[in-house]
Each structure stands twice: as C-alpha cells, then as structure tokens.
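In this view, the complex is presented without one of its protein chains, the others remaining in place.
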Amino acid sequence: MNFDFDDTQYALRDLARELFAKESPPSRVREIRDGKPVDRRVWKTMAEAGICGITVPEAFGGAGGTELDLTLVYEEAGRIALPEPLLELTGVAAPIIASHGTDVQKERWLPAIASGDADADVRIDGEDVVIGDDRIAGAFRDAYARAFSGTASLLNGVSMRLVEMTTEYVKDRHQFGKPVGSFQAVKHKLASMHVAIASSRPAAWYASYAVANELADASIAACVAKIAANDTNELCDGDALQCHGGIGFTWEHDLHLWLKRGMELRDSFGRSHELRRNLAAVHTLEELL
Amino acid sequence: MNFDFDDTQYALRDLARELFAKESPPSRVREIRDGKPVDRRVWKTMAEAGICGITVPEAFGGAGGTELDLTLVYEEAGRIALPEPLLELTGVAAPIIASHGTDVQKERWLPAIASGDADADVRIDGEDVVIGDDRIAGAFRDAYARAFSGTASLLNGVSMRLVEMTTEYVKDRHQFGKPVGSFQAVKHKLASMHVAIASSRPAAWYASYAVANELADASIAACVAKIAANDTNELCDGDALQCHGGIGFTWEHDLHLWLKRGMELRDSFGRSHELRRNLAAVHTLEELL
Amino acid sequence: MDLTYTSEQGRFRAKVRDWLVRNVESLPAPGTREGFEAHRAWERKLAAAGFDETDVVTRAIFEEEYLLANGPERITVVGTKLMAPTLIAHGTPEQQERWLPSIYDASEIWSQGFSEPEAGSDLAGIRTRAVREGSEFVVNGQKIWTSYGAFADWIFALVRTDPEAERHNGITFLAIDMRSDGVEPRPITQLDGHAGFAEVFFTDVRVPVANVIGDVNDGWRVAMTTLGAEREAPARPAARYLRDLRELATMIDRDDPVAVDEVLKLYVAAKCYEHSTKRTLSRLANGEAIGIDASVTKLQWSELERRVFDVGLDLTGPGNHTEAWWHNYWYARAATIYAGTSEIQRNIVAERILGLPR
Partner (left out) sequence: MDLTYTSEQGRFRAKVRDWLVRNVESLPAPGTREGFEAHRAWERKLAAAGFDETDVVTRAIFEEEYLLANGPERITVVGTKLMAPTLIAHGTPEQQERWLPSIYDASEIWSQGFSEPEAGSDLAGIRTRAVREGSEFVVNGQKIWTSYGAFADWIFALVRTDPEAERHNGITFLAIDMRSDGVEPRPITQLDGHAGFAEVFFTDVRVPVANVIGDVNDGWRVAMTTLGAEREAPARPAARYLRDLRELATMIDRDDPVAVDEVLKLYVAAKCYEHSTKRTLSRLANGEAIGIDASVTKLQWSELERRVFDVGLDLTGPGNHTEAWWHNYWYARAATIYAGTSEIQRNIVAERILGLPR
C-alpha cells in the first residue's frame, strides 16, 4: 500500500514546474490566447528536458515511462495553463503508437515525439486514433482512458492554481477595514474548493495508476477522474471569480486565462453529464458499485 | 394588477392563526405523532369558526369561497403542523364535489364538510376522486391542481416556521462568546432560506389564483408551486437542523415535528423529480416556456 | 387578487409593441464613440416617442416589450433611474431645472462615480478627495467601473470633503462635467474583449460649489437616495430569463432526459421569479416601499441569471455560442457581484430582515 509517487516522479515534477514557470509565464499564455501562434521553442525546450518523451519507449529515444510519470507534470502544466500539446502527443499518441502501432508508425512518430519535432493533431475518430494523416485502428478505448486521466490531472492543476490565486488575492484585498479573506463566507468558499481538489486529485492519481498498470477498471476509473475534475473545476471557477469581484472581469488581470483554460478542458473529451450518460449506457449500476 | 389578498382573507388568516395556536400547540402535535388518535374537537372548533366550510357553497352551509380564501389558512396550518385534514376535505373534496359531484353526493358531503362532521379519506384513484366509499368520476385533473396548490402552501408554512424557530435559536445560542447567529455562515444559511421562501410563496399564491379562476395554466402553475415548495422545504429542513446542532436531534425539542411534517408533505402528491418527470411527459419545453 | 391588466394597459402594450417593431434597429455596441452616438440618437427618438411611463405597471409593461423586441442597450438609465430621483429629492430648484430636462430628452448622458479600486462593496472606503477653493472644489482621485465613462457628458461622484471624518461622514455628492479639464477616462477592456466601462481619473478638476447635491459632507445621505432608487426600480423582467431558456431549449439534446430535467429546474426557478416580480410590482403599484426587500430581489434575479448561464454552458459546451451569448454569459457571472455582492446582500437579509446580530 503505497499511494504516492516516487522520488524520480517528484523530481520530474520539480523540473517541469521550474521549466514551465521560466518558459511559459502568464504573459506568454495571454499572448497566445490573444492570437499569437504557439512558438515551438518551449516545446523543444521541454523535449530537451525529457518531458516530451516521458512515455516514449527507450528504444525510440524516450524515457520509457508510464502514465504515472506524467501525472504530476500534467498538474504543473494545468497550474501554468500551458498551451503545448503535452496530453495529445506525449499522453495519448506516444503510448497508443507504442502499444497499437505498426513498426512503420513507431519509427515515424515515436522518435519525433521524444525530440519535440512531431507536430500533428491527435484525435479519436470512432474506434481509431488519428495522428496527423496516420490512423491507429481500434485504439480508442485506451486512448479515451489516457485522455480522461490526463485531462483530469491538467484540470486539477488549473483548479489548484485558481485556489492559489484566490487565496493570495483575498489575503491582500481589504474591504470594511479588514482582509476580504477574514470573512467567513469567503473562507468557506476557499475551504470547499480545497476539499473538492482533495477529492478529485486522488481520483486522477488512481486513474493514472490504473491506466499505467492496465487494470481492469482503468477505463471506468479514468472516466470517474474526469467527471470529478470537471466538477471540482466548475466549483473553483465559480468561486474564484466571485471572490475576486470586479477586478476578475478585467482583461488586464490574469484570472480569466485560467477560467477559460478550465472551461476548455472541462469540455475536452466530455462534460460531466455526457460522461455519466455514457457510463450508464455501457455499465449497469451493479457493475459500477 | 393586484397580487395581494383582500382584507377578509387576511382576517381569516388571523383567525386561523389564533385558533390553531390555541387549539393545536406543539404538545398536541407531538402527542398525535406519538400515536395518540386525532381528537375531533379541534376539527369541530375549526368548523364552528367557518374554516372547514370555506370552499363549501353557501347553499350547503359554507362560505362559498375559493382556493384563494384557503391559501393563507394553509400557510398557518403548515406553520403549526396541523394534523387535521384541511387539504383533503376542505381543499380537495368540497370544491371537487361542488363542481363534479351529483346532487346526491353534494347533499351527502358538502353540509357535513362545512359542519365538521365529515370523516372520510380522500384520494385520487386513476381519473377519479374517491371520498370515503364515494367516487367522483373524471375529476382527477382538478383534484391534482388543488392538491398541489394546497400542499405547496402548507409546505411554505412549514418552511416559514423552520426559519422562525432557527432565527430565534441562533439569536439565543452562544458559542465562542457570541450568538451563533452572528457568524456569517449561519447568517447566510438563514438568508438563503428566507430568499427561497420569498420565491416559492408567490408561486403558490399564483397557483391558488390560477386554480380559483380556472385559468388555462392552473395545472402547470400548481405543479410548479409544489416543486418550488418541495425544494424550498428541503433547503430549510437541511439548514434548520444544521443550525440547531445537537439539540435538534433530541426527541424533547420540537424541531423534528416540523422536519417530519415537511418530509411527509414533500412526499404527498409527488416529490420534485417525479413532478418534473410528469411535466416533461405531458408538455414539451416549448409549451412550458 | 387580480393579475389581469386594464384595457388601458393593454392598449399601451399594443402601442409600444407596434412602435418598437417599426423602429427597433440593430446598433453598433455603445463601447465606441460611433456606437455611443448611435445609442444617444436612439434614446432621443425613444424620448420623443413619449411613452407615458407614469406608473410602475406601465413602466414594467414597456420594459417587458422592449426586452422582447430586442431593443438596444439603454444608455440613459443612470440619468433617469438614479440621477433624476436623487435630484428630485435633494436638488435645488435651479439644479433640477438645469439637469432634469436634458436627462429626460436624452440630450445629456450621465454616468455614476461611486466605485473606486479600493472601495468596491465597501462604498464608505472612497478616497477621491475634493478640496474647496473659493466657489469651487478641486477634485483629485479615481473612479472605476464607470458605465460609458469615455463618452458620457456628466458624472455624479462621491468625493471625500472632510478627510478627518470617519467613513460615512465627510462625503459629498458632486455633479461633475466630464468635459472639464483634468477628467481623463481610460476604457476598461473586459475579459471577453468588450469595452463600455471606464476608469475615470480626476486631476485638479475644478467643480463649482453649485454642483453639490444636498449639503457638503452630507453626501452619504444623498447617495442612500440614489441606491434606494436603484433598489426601488422594478426588478429585472422575468421575461428575459424565460427567453434565455427558450433559446437554451433549442440547443440541448432533447433526447437526453437529464438535460431536459435541468432545463425544467431552471424553468421552475424562472416561474418563481416571475411570480415574485409580479408581487413586487403589485406592492409598488399600491404605493408600498420595497426598502430592504430589494436585497431579496437582487439575490433572486442574480442567482437565477447565473444558474441559467452556468447550467446553459454545462449543457451546451463552450464551442457553439455567438459573441452575444458569451457577453450575456459573463454579464451573468458579474450579476452576483455588481450592485452589492451576494455575500453583502445575504448579510443584509440576515441582519436587517431576520434581525440577526451584526
């Protein structure tokens, strides 16, 4: 019973945190949201640091890691609202190609993902996964589990950041002669956000563990993690903006960068009611419970 | 545009409030909930005061009033958790028999309801309304509208009482050297209860108006009113007990009499999700909106 | 109880509807000079049409029809709903004569200078200062969230005239010509890219003492009239939310019973709000003051508005909406903040209606 990451995984998180903070500050996120194309430099830097190749087998120039090696990096990417395609290429494409692809496909994509040279859209199309103009047949189930699991951790990172920003703001902001954060209504909002994250985060960690170990409940666990991360983020989104008040509505303030990132990620691969509907369509309550 | 009751209706409310307080204090409600049979004395006193016959036509010894004359009396009955069959006999049976019954049925039931001598169960069975061993055919739609509308006002009365009891308690109860009611978390709960009642009460009043005037939207309005009153009561139930803390869980304290009355009334004639399901089965969203 | 309209009211509704159908046009947003002037022209036309809004019921009828006709944003509300009643209550005959006609004929547009960066919900915390020099005040400071601050002709502002006084005291209510030297509006871009609000900076702006409404250092009392007028104004039309829900109903998957159920929950909430507004209207029509119950109304419509758009976004996703929808979405998110946050409103309900201790 050890529900924790290992030292290497924590070290990778620290490296990612430092790299993201340096290479992709809010000003860059803002510019890209404003329409500036995503420069490839950050992605290349991530490749050089070994992040892009985390899940690429060693034989193809990667680290041969699993979904578990990505989890904390996802959270950091969410915390920084990273625009790079970490989920798409490293989280979904690489392991899918490694396990379901032909030798040609492996040769074509895996070294390129690890080196940061790959530049292709990834999507699930029916039962297949499509990478650029290439099609990996029948890999959709595995791809969804990875997409759910990864998006859940990205979202939890966004939620964590919303709590951090809001906590900082309500400590600073004074109204009626005291910090806004000393009002019980504000305290309770932030406490509920914290508790929600403390619930959705272990669910995402478990999903990563189940995906990494190909457990029988991996698909369900990943779906549960995505639903939980969606709901936590929706709560955090609502109360973060409410606690910021007027300033949160200005273009100038950074809050909206994370609100909008959260919205996109909640939508990615399914919103909660859609995911529950799909769960109910595939499984009876008895199977789930 | 006059969305208010008239002086006679307010006078009737005051009379009911005084009578209920005198004749049916919490100690009596408690005894009856404990298993003591409902004595007929209170019902007879209500009859003498003209309450039982509010909706009985004058020709049969009643006041010839409408659902609107009952609304505020219902609220008072809810506030006092009155166990008497005001809804069943005066609210549903009397107007249903007056409008749908045969002359024999009218003669049999209406004077007896007004005088307080009627003693029969009332239920809706398929398309009919059944009073004791008597059957009023095809009256179910009207009966449901009256049952929804009346139960909504009874429930709003229960919710009002929960707010009154809780407000009083949190002003008195001290913890950490000050009244519990001075904590913002407690204030906000009570404020939300108050606002919920301020929403569900006009919905019930409108339902009474629509039923009394046989408006085209009477059935829908009554159903909306019952859903709203259910939801308001569920909110008030939860927060009233939370604000009372431990003492609210004792048999000795009166709070549970109102919690249990609310629970029964929320169940009567349908809980919210059932009522919404029925609405959706009968009407398209376009018809409703 | 009688919820029908009189035949006169019915005719008024028909007249308004007919006029709006023939006259409503699509205008550029009022966040640019061009859009603002187009709206000003529209307001003049509307004022000239002379709909006789003498009582609250007719006014509510007009607003419902205006909403259903998709009438342009109203840039005159600060003048007609806030400044006019304040002038009537506290202005001198000269002040009333100077400003009321141009408010009513929409020839001068007003904006409101209450909020400051450090004084949002806590209005008594304002820092903009006015120092008397002879027959003038010299104003220095900053206001924020000023509607149409970049284009309006006049602003009424709360300024601190006695820096020694405690919080609510020593504040003065001042009408300031926005065209004065030293008034510098800077547009605020909102998170959805929209403009409209401004920060307004005052640097040594000279304002005649004659522009003080009420007494010097007694501005808090005057402002209470302004805020009271804002509260007494009939609540936001319920028709708006039913319209939003009709739109939402077209966008959801109608074969999904859970989505339909969510819309039905909102429908029940919107109907409750509709009945609540009728009750408020009826109280106002009977000459009752709504007073502190306005906080209940504010909580009702702002929380409903947020739910409609929060649930709406959840059911439909962020991908398929018009710019107008998004504008309404973010505006709904702001509803629980502007004009007194939900937290402040709940405090008021608990303390001033239920009597809980401060």
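Just a few scattered comments:
Labels for the chains are A, B and C, by order of writing; each one numbers its residues from 1.
Keep this in mind: a residue touches a chain if its C-beta (ideal position, glycine included) is under 8 Å from a C-beta of that chain, and two chains touch if they have at least 3 such contacts.
These numbers come from a predicted model, not from an experiment.
Note that of B:Phe20, B:Phe183 or B:Tyr206, the residue touching the chain absent from this view is B:Phe183. For the chain left out of this panel, the touching residue among A:Arg30, A:Lys44 or A:Arg277 is A:Arg277.
Contact with the undisplayed chain is limited, among A:Val224, A:Ala240 or A:Met263, to A:Val224.
Contacts to the hidden chain, counted on chain A, fall at residues 1-6, 68, 163, 167, 170-171, 178-179, 181-182, 184, 186-188, 190-192, 194-195, 198-200, 202-203, 205-206, 209, 221, 224, 227-228, 231, 273, 276-277, 279-280, 285-286, 288-289. In the full complex, the hidden chain is touched by chain C at residues 256-258, 261.
In the full complex, chain B touches the hidden chain at residues 174-177, 183, 185-186, 234, 238, 241-242, 245-246, 248-253, 255-256, 259, 263-264, 267, 271-273, 276-277.
Going forward, only the chains that are shown with their structure count from here on.
Viewed as a contact network, the protein chains are fully connected, with every chain touching every other. In terms of their C-alpha centroids, the spacing between chain A and chain C amounts to 40 Å. Put simply, the C-alpha centre of chain A and that of chain B have 51 angstrom between them.
Residue positions 184, 188 of chain B each touch two or more of the other chains. Contacts with at least two other chains are made by residues 343, 346 of chain C.
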